[in-house]
Structure formats: structure tokens, C-alpha cells
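With one protein chain held back, the other chains of the complex are shown just where they sit.
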Amino acid sequence: MSWPELMPLLVLASSFVPGLIIFALPEDSHVLRSTLNIGGATVKLLLVAWMIWKAGAGVHYEFRTELLPGLDFVLRSDELALFFVGLSALLWLVTTIYAVGYLEDSPHRSRFFGFFSICVTATVGAALAGNLLTFLIFYELLTLSTYPLVVHRETDEARRAGRVYLAYTLSGGALATLGTLWLYYVTGTLDFATGGFVAPFVPAHTGTLAGIFAVLVAGIGVKAALVPLHGWLPRAMIAPAPVSALLHAVAVVKVGAFGLVRLVFDVYGVGVTSSQGLAQGLAVVAAITILYGSLRALAQSNLKRLLAYSTVSQLSFIALGAALGSPVAATGGIVHLVHQGLMKVTLFFAAGNLAVTLGIHEIRDLRGVGRRMPWTMAAFTLCAFGMIGVPPLAGFVTKWTIGVGALDGDMGWAVWILVASSVLNALYFLPILYSAWFATPLSVWPEERSFPRAETSLVLLLPTLFTAGAALIVGLFASAPYSPLEWTQLIVGKYFRP
Amino acid sequence: MNATLTGPTLAVLLIVAPLVLAIAAFLAPRFAGRFGFVNAALMPAAAAGLLAAVAESPLSYALGDWGAPLGIRLYADSLSGILLLATAVILACVTVHARGYFARSAIRSSFWPLVLFLHAALNGIFLSADVFNLYVALELLSLAAVALVALGNEAAAVAAAFRYLLASLVASLSYLLGVSLLYHGYGTLDLALLAEPGRHGAFPWAALALMTAGLAIKGALFPVHFWLPRAHAEAPAPVSALLSALVVKAPLYVLLRLWIGPFADVPQAVGELLGLLGCAAILWGSVQALRQERLKLLVAYSTVAQIGYLFLFFPLARATAVLDAVALFVLAHALAKAAMFLAAGNILACLGHDRIKELDRVAGRLPVSLAAFGVAGACLMGMPPSGNFVAKWLLVAAAFESGEWGWSLVVIAGSLLSAGYVFRVVGHAFTPEQAREGGAAISASMSVTPFLLALLALLLGLIAAPLVELVDSPLPGAATVVGR
Partner (left out) sequence: MSAPLLYALVGVALFCMALHWVIACADPLRRILAVNVMSSGVFLVLVALARRVPGPSPDPVPHAMVITGIVVAVSATALAIVLASRMRSGAAGR
């Protein structure tokens, strides 16, 4: 086996192997565990950077082995895969550092970081998957490896959330499996192909293929938290902040959204989804999800629950962009993988900082916290504005691009969705920001801990500032070379080439 | 040339060696454990050798040059080779586990001869070429299995063993009556000759019904599974592992052989009926497993459910890959279920009880056993890349191919239900821990064996492609007669 073949496997191994070792470590070997964690994350980032570098020169790595007669296990580093892998590798490193600081002195750290690593392995595997079967394998592995993270607190509420999470995601996995098999039965292949591979079968199996599309969207849509399949996400809030960050920005929901993108572009192809009305259906579901998530977020009093409903809403921009059928909208959707990831991870880091430092969980306790923790709240504010879509932040770039694309593709109604979403986002974020910066602080914080060197532990603060800064930069320099937007245009250009 | 020489020798060795060792273990109880280990070391090698020998073409060997109908003919193709190897590997793992499990127990002197007899009977079934020898081997298997259940020695275990014995005897007699009718109609007992086309006039309906009913009782198909849960739950854990992993599979193997041989042209409706019973088994067994309060009963009901999947073979028998699916399913379930029962045994041995509600402290004390249970459970759910996943994939593909996609819904529903009962147990790993004290110590070998089995079940999917090729390679029944 030559080393270009091994490359995708090495990327997986860089988190999987440390994960396995970490399981076996005793609780108190703090240094070794952190070294393995951060070392693995760094190695992964370097490997991914190398693959991206080579992709620029047209070199794509592929690993292929026969799993079933006629069906392969394929890992391939195409541009779309690298885009997502790059995001998760970067955010994993940051989240790991944050988690090391966040979970200091809490029990079961070996278990936690073991599953944490496997969770990232599954995410990267799903990103690199070269066919639907391989994607499915990692989709299921992701379900199993995140369950222990969701129930990590071991409270009754956490275990209830874990059960709900499993019920939703395992059912979703079962549906996705059924859809995949059905598709394989009809088409005889599952390998992702630019422009999709079902087009030749459409005349003979129009109805069947539409049915399969619905089944696959339902199956993958569970993780992408499409309404009405989103019920697990707000409940899973009970997990520690780094897990929420992982669930909402890096791993679970992202794999769902990424799966939908793959489904539209590499399985069915834009031509088929548009001409058969499948894309329009998906766009309607995504639009409903965007509005519903925002409306529910308005009614929340708990900060993390609010952020969760905000995720439900924001995530569907990816599906919406992919479904509008125009290259510009697709660019906006795909680039939102990165934009939403950076912004949401920052928001959850900030929420975690507030919880650890001051014991703040409810929105009413946020009064005047801006003065006590200016850096954290600055990061939070920046990303909240980004979510609302204030120019020139990342969220604005997304919404602008999708809006232009919608007009392009004769789906003008989608612009109203974007506007409505911005209004709703403003309605639930601005009161928080106002109260945090301008209201008089409470006399005592719910549970204050003091840190000598900064407003909170530096291990928590620095990742927060880093991701906030990144969210700012990708917005400001959206049209610079090598920016996520540029890269996305490159990817999308491939799919819309006449 | 080499293969034709060693194949028969290995086949004979696979039956005779466990028998001789069983008798030796019975006569010299002090060394019984060692005989068990000799068997555990010898059999995997012999089975692997045989599998290599029959991979190209099936083996047929008449013992002592006595041909049919009075002689005993041994037959092995790659399907039997794979099952022989799986049996040998699982039995070796159980042997290692049992040494620790029975270390301080008086029953170990009876355990070893019985388990060796059991192995001989299993190998006999996988190597038999005629329906009457199958009867004898099935009977030896049942007697050894019943005696092993009775080793539990509590009133409940003895009662369960008695019920098991009666069910099994009724089943054997039903099968034997079917055999006698079959012989009356066909004039032969040989599986290959029975399968020859144009041999009979009217279809032997009565023989089919009686033999199938007998094998279904022994194979614990719903609704005649009634004897299984108690027997499997009350037996000592290593015995439960053997019963669920291997013993219930043997009658199914016989039924499979009949179905791809003499009964190949049975009307589709019969297959549909068996398939429907299989579906009922999947749903009923899973729901019962969800309701159990004791861990071992939960695992036993899970066996009832998983057996249902194997019966989906019959309605889909005409699809291409369905034999591969069933063969893989048998292997995958055997490995995973053995792992689950051994892990449950460790929990029972450590805590002194297996009440699911009170398992909270087990995660801290038996992390490896619980991990084994979790991994094996994930396999049962059909999580990729486990062997169960590939088997279920092939099964659903066969359903699509036959245009009967309704079966696939049951396959999926069963997977979700199994997730329900597995996480009922695994969820206890995530309860706040209380003090860790008391309880029996679990040796390293006892912890590692279930984990090893679970890992094998998980990785089985990765070698599924070559396995499937192996099962497909020789056409069953196309035997070349050697040794005559």
C-alpha cells in the first residue's frame, strides 16, 4: 500500500489512536492525556493542511477497500471533503484545548476524552467518505460516540437527554441505511460523483427516486436538526459546554448538514433535484426550520437552550443554500458550514465561560456581565452580531450570498426568509447584549470563582478569542484569496460547470 | 492431492478428538480442565486446516469405506468449514473464561466432559451428510446441553433443564418421524441423494412439516421458543454463552441444509410462513427483552429475537446473496451473543445478582466487561462495520431483490428495538458511582475473553467480502466422493 493511499487513514488515526490510548489511562495522568489530545489534534491539522496544499496542485488522496462484493469503503480528499475536514480539524484543536481547561478536576476525564476523540474521528471520516455507505458508517459511529458525551454529567436529566438523543439519531440512522440500500438497489452504485449519479435512472424510476430522496433527507435531517426532527438538540444542552460546542459547530449537526449537501450535489446532482422538485421541497423544509428555530429561541430563558434553538435555525441556511439551485446560493450555503461553525463555537465557549466563572446559566443573570467579563462578552457580542447578519461579519456574507443566489434562481421568496430570520435573531440577541453591557450588575453572581491572571481561566478565554477573531476575519476578508468563500466558489464552480 | 489426504483426517479428528478428550476428562476429573485446554488449542487449528482444504471443492468421505445407506458419510464444504472454525474459536474463548468462572466451584469436574461432548456433537452436525446421523448428533447435542444447564444446580436451573429436555425430545421425535417418512418416499437418507431432482413423485409434505417443526422447536423459533429464555438464563454464564451462540444454531443449520437440498423446490408459501414467524420472533423477543428485570433473561430474550432474523432466509431463499447473509448473521450473532453472556456472567459473579436496576456500580468495577457488553450490543444493533451490519445489509438487499421489501422494515425495526434493550443496560455505565467495595474479584482472563469476542464480532464486517466469496464458491451438494 502506497503512502498516498494511507493518507486519509492517517488523518483518521491521528484522533482514533490517541482516543483508544486515552481510554486506558488512569484518571490522574493529566499531562499524558492532554499531550495525547493536543498532539493528536495538531498532527491531524498538519496532515489536513498537507492534503489541502496538495489539493491545490490537483493531487487527491484516496483509500479504497472492498467491504462487500461490489461495494467499497472509500475515503477521498476532494475539495468539498477537505473544506469540511479543514474546519473540523481546526475547531477540534481549539475545542480540545478548551475542554482540557473546562473539565479540569471533573470525574471520568479519560472516558470523556476517549469518546471525544472518537467523535472527531467519526466526523472526519464522514467528511472524507467517498460514497454513501462510508458516510453511513461514520454517521452511525458518530451517534454512538457522542452518546457518552451527552450523558457525561450523569444526572437524571442528562440521561433522559441521552435517551432522547439516541431515539432520534438511531432512528435517523436506520432511515438513512434503508434509503441507502434502496438507492443501491435502484442504481447499483453509491460512489459520490460530481453532478450526482442518479440522473440516468430518473426516467425509469422517477417516483422511487423521489421517495428515496425523502427517506434520505429524513434520515440525515435528524442530525441536521430539520424541523420536526430537531427535538433532540435543545435537550442535549445538558451536556458540558465543550460538548455543546462540538455538537453544534463541529461534529453532529455539521455532519447532518454536510450529508444533505453531499446528497444534493454528489448523489442526486443539482440538475435532478431542481427538475424533479426535490430541491424546492428541501428548501421549504429548511425555510420552515429557520423561522421555527428563531421563534422558539425568542421564548427561551436559559442561555444554552436559546443558543440551541438558534443552531436549529442557523444550520438550515446550509440546506437552504444548497437547495436553491443556483451556484451563488450554493456558495452561501456551503460557506456557512465554516461561518456558522466559527460563530456558534464562540457563542458556546462564551456561555461556558460564564457558567464556569460566574455560575450564570439563565439569561436574567446576565445583567451587567459585560463589565465583569469584557473579553468573553466582546467575543459573544461579535458573534451574536454575526448571527444577526450585521455587515461585514461572517453571517452577513452568508445571508447576502444566499439572497443574491435566491434572486438568481427565481426563488425570491427565500429573501423574505433571510430578512425575517435577521429580524428574529436581532429580537432574541439584542436584549441579551443590552442587558449584558448596559444594565446594572446584580450584587452577587450566582457562583463566582476568581482567576488571578484574567477574567477567567486563560485556557478558556484564549480559544474563545481565537474563534471570535477567526469569525471576524473570514467575514472581513471574505473575498481575499484562500478565504473560505473563495474556496467554496471553487468547489461550487465544479458542480455548476455546464 | 495434499488436500484430499488431510481433509478427511481433519474431519475425523474434529469429531473424534473432542469425544476422546471428553471420555478422558470424565475418567480423570483432576485433569479435566487440561483436557479442555488441549481441545481449545487443537480445534481451531484443525478447523482452519479443514476450511483451507474445502475452500476449493467440498469434501465427502465415507468412514471405514462403508458407503450409504448403512455407512457414515462425512461431508464438508466452505459453509460447514466456516461454522466449524467459528465453533472452535468461540469454544476456545469460553474455555479460557470458564476456567476462571468455575475456579472455586465443585461443578467444574462435570463441566469439562459435558462441554467436550457438546463440541463433538456440534462438529458432528456440521460434518454430517445424512439426515439420520444428523438426528443422532442433534440428540447428543441436546443431552449435553441439558446436562450443562442443570449444572446451575438451583431449583430453577433444574426445572429449566427438565423443560428444555422435554421440548428437545419431542422435537427430536418429530424430526425422526419426518425422517422415516422421507426415507419411505425417497429410499435414501443421504442429503446429496435426496436433493437429486426427479427422485420422488409427490412432494413429501408430511416429512417437511414434521422435520421443520422439530428443528424449529430446537432452534427456538417463536412461538415454540418457550423453553429457551429460562434455560439460557439459569445456566452458568459460560454455558449460556455456548447455548445461545452455538447450540441453537445447529438445528437451524440442519434446516438450512434441507432447504438448499431436498426441500429446495418447496412452495413459496411455506417460506413465507416461516418468515412471518421469524418477524414475530424479532418483535416479540425484543419487546420481552425490553421488559426483563434480570440481565441474563434480557440477553436470552434477545437471542429469541435474533433467531427470528435467521428465519427470514426462508421467504427470501431464492434471492442471490441470502445464504451469505444468513451465514454471516450466524457468525456475527454467535460472537456477539457469547460476548454478552460472558460479560453478563462477570457482572453476576462480581455483584452477586444481575438485576438491571441495581447495576449502577458496575461501570467502575468492571469497565472492560461493560465495554464488551456495549460493543457486542452495538453489533447486535447492526452498527457498521460489524458482521451484523453486513448481514442485515445483505438481508435487506435480498428483500429488495425479491420485491418483498416489507421484510426490510422488520429488520430495521428489530435493530431499533435491540438498541433499546442494549442501552437499558449500557446506560447504567453513566450513573453516579457509589462506593466500590465487596463482591468477588474477576480475573483478567475473564474480563478479556468477552471483550475479545465482541471485538471479533465488530471486525467481522471487515472480512465480510472474502467470507461471502468463500460461502458462494462451491455449490452445495456438488460433492466429489473421496475415500471409496
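By written order: A and B. Residues from 1 in each chain.
We adopt the following convention: a residue touches a chain if its C-beta (ideal position, glycine included) is under 8 Å from a C-beta of that chain, and two chains touch if they have at least 3 such contacts.
Computed from a prediction, not measured in an experiment: that's the story for all the values here.
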Displayed partners of the chain not shown (whole complex): B
Absent-chain contact - pick from B:T9, B:S180 or B:T320: B:S180
Touching the absent chain when the full complex is considered, from B:A28, B:L166, B:A440 or B:I463: B:L166
Candidate in contact with the missing chain, chosen from B:E56, B:E154, B:E293 or B:E358: B:E154
Where the missing chain touches subunit B, by residue: 69-70, 106-107, 132, 135-136, 139, 142-143, 146-147, 150, 153-155, 157-159, 161-162, 165-166, 169-170, 172-173, 176-177, 179-181, 183-184, 187, 189
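Convention: only the chains that are shown with their structure count from here on.
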Mean-CA-position distance for subunit B and subunit A (Å): 43
Touching residues on subunit B, where the partner in the complex is subunit A: 321, 378, 381, 383-385, 390, 393-394, 396-397, 400-401, 405, 408, 412, 415-416, 419, 423, 427, 429-432, 461-462, 464-465, 468-469
Complex contacts: residues of subunit A adjacent to subunit B: 66-69, 73, 136-137, 140-141, 144, 147-148, 151-152, 154-155, 158-159, 162-163, 166, 170-171, 174, 177-178, 181-182, 184-185
